[in-house]
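The complex appears here minus one protein chain, its other protein chains still in place.
Coming up: chain A.
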Amino acid sequence: MNNLLEAHSVSKSFGNHVALNKVSVTVPQGSIFGLLGPNGAGKTTLIRIINQITMPDSGHILLDGQPLKNAHIKDIGYLPEERGLYKSMKVGEQALYLAQLKGMQKAEAKKKLHEWFERLEIGDWWNKKIQELSKGMAQKIQFVVTVLHEPKLLIFDEPFSGFDPINADIIKDEILRLKNNGATVIFSTHRMESVEELCDHIALIHKSNKILDGNLIYIKKQFKTNTFEVGLKTTNPELVRQNLTEHFAVSPAEFRTLGDELKLNVKVGENESSNDLLSYLTRQGEVSHFVELIPSVNDIFIKTVKSN
């Protein structure tokens, strides 16, 4: 798989403050790439460098194998976290202006805009001023403007903020549709459930350094602890717990079931498989619940950030 974007040890300081310290990331073609990190970690600086808004102090960035240059502006669509539109300008006029700034021809932009407006059912907003629209409505326009010129690389910084759940869902579907049409997406957010749902790859930036990156499934495999959530119906729970503790690392667990069976988190040793645990359990009682605990992005995020 080709990489659409490669950042090689990019550094940037503002005065004495180091915003990025030799950060390298690779964004595979056609992926949805989650750029994560606590507030102030340096995500926005990296995104701005990719957008050529700020220049890096050192390091370089390749887009489609070529060093980043002015002509790449039309290949990128950027929805910043701090976003807005000219309040007193009309929707259509403004969208046309922004599209033309991205290098589109006026007629083509107009045609595509009408298509988008129709699909999102906002066609009658064309002659309204932004200040007459609600925040969510303006966000929709902003989204359309970002993706209108069909860029290879889309960068969304908190794309769902300001949307109600229904519209957030519409936008999510649109992002997935764009991905299926071949776009690569860099996605920066604090909403871990959207990362879980959308991202194939992630990078975690903390205090100006990249501390984790890669394929999400691969990362999850790295972080999994071979722990299983177990529900066991038995006549003597105390005895079973003691027996288990001799073989495995056991801790109490909390999950909802229909009965009041013994609930435990059981960690399997490195040389054992889930089958070993399962067969052991069946000898102790009736197994009503058996699930491998897969670490959530949220867990991975918190764990990695805290350990650094």
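The criterion applied here is as follows: a residue touches a chain if its C-beta (ideal position, glycine included) is under 8 Å from a C-beta of that chain, and two chains touch if they have at least 3 such contacts; residues count from 1.
In this text, contacts and distances are computed from a predicted model.
Trainee: Per UniProt, what's the omitted chain called: "ABC-2 type transport system permease protein", "Inner-membrane translocator", "HPr kinase/phosphorylase" or "Biotin carboxyl carrier protein of acetyl-CoA carboxylase"?
Mentor: Cross-referencing UniProt, the chain left out corresponds to "ABC-2 type transport system permease protein".
Trainee: Quick one: say which of A:Lys102, A:Lys152 or A:His289 touches the chain that got left out.
Mentor: Per the contact definition at the top, the residue touching the missing chain is A:Lys102.
Trainee: For the chain left off this view, which of A:Gly84, A:Gly136 or A:Gly182 is in contact with it?
Mentor: Within the whole complex, the residue contacting the unshown chain is A:Gly84.
Trainee: Taking the entire complex into account, which one of A:Leu35, A:Ile61 or A:Ile76 touches the absent chain?
Mentor: Among A:Leu35, A:Ile61 or A:Ile76, only A:Ile76 touches the chain that is not shown.
Trainee: Applying the definition given at the start, please give the residues of chain A touching the unseen chain.
Mentor: 14-15, 48, 51-53, 70-71, 73-74, 76, 78, 80, 82-89, 97-98, 100-103, 142, 145-146
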